[in-house]
Each structure stands twice: as structure tokens, then as C-alpha cells.
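A single protein chain has been omitted from the complex, and every remaining protein chain is retained in its original position.
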Amino acid sequence: MKKKISCRVLSQKMIAKNIYDLKVESELAKDAVPGQFAGIYTGDGSMLLPRPISICGADKEQGILRFVYRIQGKGTAFFSGLKEGDRLDILGPLGNGYPIEEAVGKRAVLIGGGIGVPPLLEMAKRLSELDADKAPSAIDIVMGYRDSETFLSDEFKKYGNLIIATDDGSVGVHGTVTDALKEKAVTDGVIYACGPMPMLRGLASYAGEHEMKAYISLEEHMACGVGACLGCIVKTREVDGHSHVKNARICTDGPVFDAEELDL
Amino acid sequence: MKKKISCRVLSQKMIAKNIYDLKVESELAKDAVPGQFAGIYTGDGSMLLPRPISICGADKEQGILRFVYRIQGKGTAFFSGLKEGDRLDILGPLGNGYPIEEAVGKRAVLIGGGIGVPPLLEMAKRLSELDADKAPSAIDIVMGYRDSETFLSDEFKKYGNLIIATDDGSVGVHGTVTDALKEKAVTDGVIYACGPMPMLRGLASYAGEHEMKAYISLEEHMACGVGACLGCIVKTREVDGHSHVKNARICTDGPVFDAEELDL
Amino acid sequence: MNTKVTIAGVEFKNPVMTASGTFGSGVEYGEFVDLSRLGAVVTKGVADHPWEGNPVPRVAETASGMLNAIGLQNPGVDVFIERDLAFLEGYDTKVIVNVCGHSEGEYLNVVERLSDDDRVAMMEINVSCPNVKEGGIAFGTRPDALFNITKLLKEHSKKPLIMKLSPNVTDIKEMAKSAEAAGADAISLINTITGMKIDIYKRKFALANKTGGLSGPAIKPVAVRMVYEASHAVNIPVIGMGGIATAEDAIEFIMAGASAVAVGAVNFHNPYATVEVIEGIEKYMRDYNVSDIADIRGIV
Partner (left out) sequence: MNTKVTIAGVEFKNPVMTASGTFGSGVEYGEFVDLSRLGAVVTKGVADHPWEGNPVPRVAETASGMLNAIGLQNPGVDVFIERDLAFLEGYDTKVIVNVCGHSEGEYLNVVERLSDDDRVAMMEINVSCPNVKEGGIAFGTRPDALFNITKLLKEHSKKPLIMKLSPNVTDIKEMAKSAEAAGADAISLINTITGMKIDIYKRKFALANKTGGLSGPAIKPVAVRMVYEASHAVNIPVIGMGGIATAEDAIEFIMAGASAVAVGAVNFHNPYATVEVIEGIEKYMRDYNVSDIADIRGIV
């Protein structure tokens, strides 16, 4: 169930330039699944809207949510100032999450780019923990970074075959995640991706070419985060069942979509 | 010189119901004199204006400012949540302060009511520390409270003859500070006062009757705190030298006025 | 303690409603609050056929507020009746349907379609929507156009009509009087104030639509002023909205003259806001011995 609750900050650290790793104590961790996000509120009254931030980790047992975010503007700058013991209002869990069951017996290809990297961490973890009958046949993880600041890559390594791509070529494949897919000839399996729109568009057509399913997580400016305001739509190929026009709500019908269904 | 600077919170404690005692490290302490105030900003972007709070203590040597305030609304509630180590923007020192020199060789009568008590503490301290040739002949301190929560009274005791008046009669004189003045037959000297308007009006007429000078500190809603917006005026008997109408600015021409000059 | 209010013969259990477009048709916020606690659910604007709305970005945050240019996306009145009204039937609250259209004819289609539906308590006519043709925004900014559409819809409606006024006018009193003169049963205000935000790094408008409607606490002082002016200009009930976040805010509108109030953009900040406002009003009434909410209406 979605809730807005006040959570206690457990830790906060910078893990790359302008990239922060925030852990909070929250009962929302219980229900959260990878690919979902939360609406995080700044304590500042001038900022009305929650910031949508993907769930990078959800420890059910300990009740800990983890977020990895980049300082983008006022809201994320506010978050970066939080210290252990501070309190934070969080609305969540929001959205649908990645369809983890689609990868049973198949190659799971996890692809993240830039600040799209974090949501795939919990996905990688959960995929790697599945019982044999529900598990994918392989877990390939392709993460794209700007440069050698390959945040979270050490953790990804634990859950699958990690391929790194960097814009500046300082680590791994020189180029985009699609370049890496090509170079490593990853042509079968189910793609789970998150990242900037050009990357997702590239992946959607790559997946199409190779007849791979691609589940991509989208971003849009949001107001409510719960499907009420119609602020955050994406164009769909067919008339959407809820809206009755060719619009789906990213916050509720997504953020994860089957790339085939979208008109990107 | 007036400045707006970021100051470090040294301590904060509740000293009576809804009354807090806040100490900050601030170079503004150097120039501050009793009767002046500061504009304290909340860190919350939705609150544009500084909260005017009187200087209750200004330790020049150690560079410490002290404020004692009552939770009144959003801003003061925000202040009450501050902890040691937090930072706070403060604009000050503002206003004119009490004319301490007027009491040389005379009885200084310090009168405070309710949340008007705090500014007189530093005044009492400074009067008590004056060299003999500049000192008053006596320091009478008359403080009015609602009830037995006579915050700061222990400190006042150190600096003069303390008379307490309480609305409910639980401590000292049962009644107002004016009742206490009458009861204790204080009929000469210079009055320095701060408190609610009805109390100040009462004092002004008491002072008039007994031909005592009365310097009273006023409150008004303020925007700039520095004399620019004309938000905080009080009616004067004569045309004011700055405004050229019968209005003086409380934030700059006051907050301390010679009661005779005002049209209360 | 009586929190009931009656508007055009319809009794509401309390004066707190949802502001159209900020609460969907109730489903989404039903996860957070008990819809049966609300005075009324005012639905997202509905037209006679599905509307696609505007391209994204459709929303942008501003200081203590937000801009939106949803463009009145809606599934059309048929789906609305089958799905949304059916859902709302399950709750003990009144339903006010917000109606939009591109032309008088389109408004009329919706009004006539809903006129006989028992589940609809009232209709609120959004004549302040920024993208209507044929007179367009004129419906909401020109007294004569407002008069005409009000009259037309009243002639065909079996339900009481609330005319929702735009704040983007020189004289709100004149608009309120036009609505009243044409037979409106009530007026509601304010709709959003037209605003704009520019991203100076992208050198582009923050909204695809260039302009959007400003709402949230930022606009409350303007809304309170207009509710005060309007409620002193007319004798029909006024439903006040614009930036209501707390019971204090709601009471401010009531003291300014509103018979009921609506909680809008603040739902996005606090999904529990509607019920918290109701509880806060009850507490205020208890604390300050207000036996009937009507006793403080327009008290300043």
C-alpha cells in the first residue's frame, strides 16, 4: 500500500561527484520492488512537490530503503545536506516495478545509464537470489558511465557478469551501453533498462532488431506521483486502458514499460 | 554595522512553556547593545521575512548572541527545532537600543512584561557593570509574568532589586507591572520597558503622572527591518524628521522610543 | 457542532471538497483517505469525448506552488459514467462533476448527458480552461460570454450548476455577478492563474505548452481576496479554493465568505490533506466554541 511517512535518515555519503547514497529506515521497504520509486519531500515549505527517486535498495528484513541520486537542483541539493538522525517524508512505493518473472530461464540483461544505474541494483540482487526454477539462465549487467567514477559497479559485480561502458573510454567499453551490447554480442534475453531517453530509444530499436523484450523505465516531471494529476504521461501506440487516449501515466502505469507499447 | 551572516547554533533549551533560550556564535555580538534586535531567518524558503527577536544577551568577548523567544507561529516553531551545530542566518544588529546614559545617577527602572522580559536582561547586566560615574543610583527591575514560570528571573536578581508581578498572583505582586510599581511606590527615575502595548500605554501614563522619563520598546510587523520598506511605523506626536509625516519607523528610529514622542 | 453546509439544496456533510483535476475521480487518493469523509469529490474535468491533453512536460514546480498545463486530458463522459461514477457510488460523499468543452455545444452535451444521473449532485462548469475555441478563454474572462454560457447550460441542466471562475480578470465581482444574473446556483473560485517558467540552461519553456496555470499556497492570498470580493458581490454560495493546505487556510476562506472550500495542488504534497483539513476544522470549532460552521462564514 502507498503511504506517505516520516523516515529516519540512517546514513548519507557521497559516492561520486554530485552523486549521493542515502539510506533511510522505512516500513515502505517491506512492499517495495525493484523498478519502483518513491516521492521524496524536502522539508522546505517552498518546494511543494515530491522528488521522484528510484529505489536502489529495499531491505525488507531490516526495513531500510536506499536511494542513489545526483544533485540536479534545489531538491536534491537539500537531500544531500541530510545527516544521520534527520527525518524525511517519503511517499511510496510508487509505480509498477520491473516484471522480474519475465526472465525465468532466459538471459536477464540489466542496462543502466548515468543516474539510471541505481534502480537496477536491487533488480540484480533479487534476480540473483531467485530459486533455480524462477531464476534467469544468466545475468548480464551493462552499466554506462561518463567516466571512471563507476559508482555502484563493485556491488553489481556480485550479482552477474558486469560490463562497463564509459563515454570517455576510461573504463571498459569506450562508448554507450548499446555499443557495449554490440561489442559483447548480447542478442538474446530480456532487457531491463533505465537511463536517459536517447539511450532508451537506442535500446528499444536494438531490442526490436534482435527480437528481445525490453522493459524500460521512464522519467517525466511529476506532480502527484500517484496517477491523479495526469502530469506525467508518455505517448502509447494504442489507446491506453485507463486514459482512453494514447497516453499512459508514467507514475502509475510505469515507470517501467514494455518498449513495444510506447510511441517514443 | 548591520550585516546578514550565517551563525552557528551553540545551544537551545526550553526555559518555560513554549519559551526557548537560543545561543548562537556571532560576530554581531560585538556591536550589539541592549534594546536592539535581530532579524532571524528560518532556513525554510517559503518564509521570506526575518523574524524580529530582541537581543537578550550579547557577549562581546566570546562573540555570543542570546535570544529568548516564545513560539508564536511557523517561524518561531522552526527556531525551536534548532540544535547545536545547526546554522542560522541573522540580520543585525537592528534598531537603536535603550539610551543607557540617561540613567546616570538616577534610579533605573527596568520593566518587562511577558515576552518583553528578555531584552531587559542585557540592559540590567550592562547597567550593573557601569563605572560609578556613569552608573545609575539604583537598579529596580520589575518583571511581569502570567504565572509561576518566571523565566530569566534568577538572572535578573543578580543585577538589581527584582520585583515580580504575576497575572495569577502565584509569585510576587498579584497584578500588572504597573500595579507593582504602585505597590512598591517607584515614582522617580528612568523607565526602560518592553512588553505588550496595553502595558506600555499604562506605563506611559504612569510615567507622565510621575514626571518620569520612559523609554519603551515597541513591536510591529516588519518586512525589511532596516528602514527601507516603511512597513513598521508608529504614529508620532510631531512630524518625524525622516518621514516628514507623523510616522516613525520602529525598526530604525526605534524600537525604543521616548514615550512622550509617540501618539499611542 | 454542525459542519453541514447546503448549497443549492444539496447538503454536504462538511464544507471540504477536492479541487477538480487534483484528485482524479477519487480512486488514486482513496488509497490514502476515506472518501466518505469528504464533503464532496469534485472530479477531473470531463468532456463529451476523450481529450489527449498537452504534450509533456505538463507540470513544473514554482516557489510554494506549481504550474500545470495538463490540457484537460480526459477519457470522455461515457467512460466517466461507466467507470468513475460507478466507483464513486461506493462512497458516502457527494459527487460534483467538473465539465469542460471546446465550445458551447460540447459543454451542453456533457451537461445533458449527466442531467438525469442520480449519482451526480451538482456540476461545476470550468469556463476558465485555457484551451477552448469559439470565444475560448472569453467564457471565463468576459462577463457577457460568461452570462451566455451560464444561461444556456442552466436552461438544459436538471442539476444545480456551479460556475468556476478564472482569476485572470480585472474585476472578479463583475464576473461573479454575471454568473449570478444568468442563473448560476453557485460559483467556485479560483481556477489557476496563468503563469510561465523558463529553464535558463535549456533556454526553453519549462512547460511544453509555454504557459500553465499557477496553483498552490503561493496563490492563496489572491484567492482569499477574490473569494472575499465575489462573496460580497453576489448572494449565491461561493466555493473557495487556491492554495489550501491546512484547516487554518480553509477557515480563512470561510471567514472571507466561502460556503465550502476545495483542496487542490496540496494533495500532491500531502495525500492526507483533505481529511486533515476536515479534522482541523472540527478541532477549531471545538476549541473556539463554534457550534455551526455558518457562524464564522464571512465573519471578518
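Order of writing sets the labels: A, B and C. Residues in every chain begin at 1.
Throughout what follows, a residue touches a chain if its C-beta (ideal position, glycine included) is under 8 Å from a C-beta of that chain, and two chains touch if they have at least 3 such contacts.
Computed from a prediction, not measured in an experiment: that's the story for all the values here.
Trainee: What are the shown chains in contact with the chain that isn't displayed?
Mentor: Missing chain, whole complex, touching shown chains: A, B, C.
Trainee: Using the definition of touch stated at the top, determine which of C:K13, C:R119, C:K173 or C:R225 touches the missing chain.
Mentor: Of these options, the touching residue for the absent chain is C:R225.
Trainee: Can you list, in ascending order, the chain C residues touching the missing chain?
Mentor: 62-65, 67, 141, 168-171, 193-198, 200, 203-205, 211-212, 214, 216-222, 224-225, 228, 243, 248, 251-252, 255-256, 284, 296, 299-300
Trainee: What residue numbers in chain B mark contact with the hidden partner chain?
Mentor: 1-4, 41, 45-50, 91, 220-234, 242-247, 252
Trainee: Can you list, in ascending order, the chain A residues touching the missing chain?
Mentor: These residues of chain A touch the chain that is not shown: 45-46.
To be clear about the criterion, only the chains that are shown with their structure count from here on.
Trainee: Farthest from chain C by Cα centre, which chain is it? Let me know.
Mentor: B
Trainee: Find me the chain with the mean Cα position closest to the mean of all the protein Cα atoms on display.
Mentor: C
Trainee: Provide the C-alpha centroid distance between chain A and chain C, rounded to the nearest whole angstrom.
Mentor: A distance of 36 Å separates the two centres.
Trainee: List the centre-to-centre spacing of chain A and chain B in whole Å, with centres computed as mean CA coordinates.
Mentor: Result: the chain centres lie 55 Å from each other.
Trainee: What positions in chain A touch 2 or more of the other chains?
Mentor: Only 45-47 qualify.
Trainee: Got the chain C residues that touch at least 2 other chains?
Mentor: 63-64, 217
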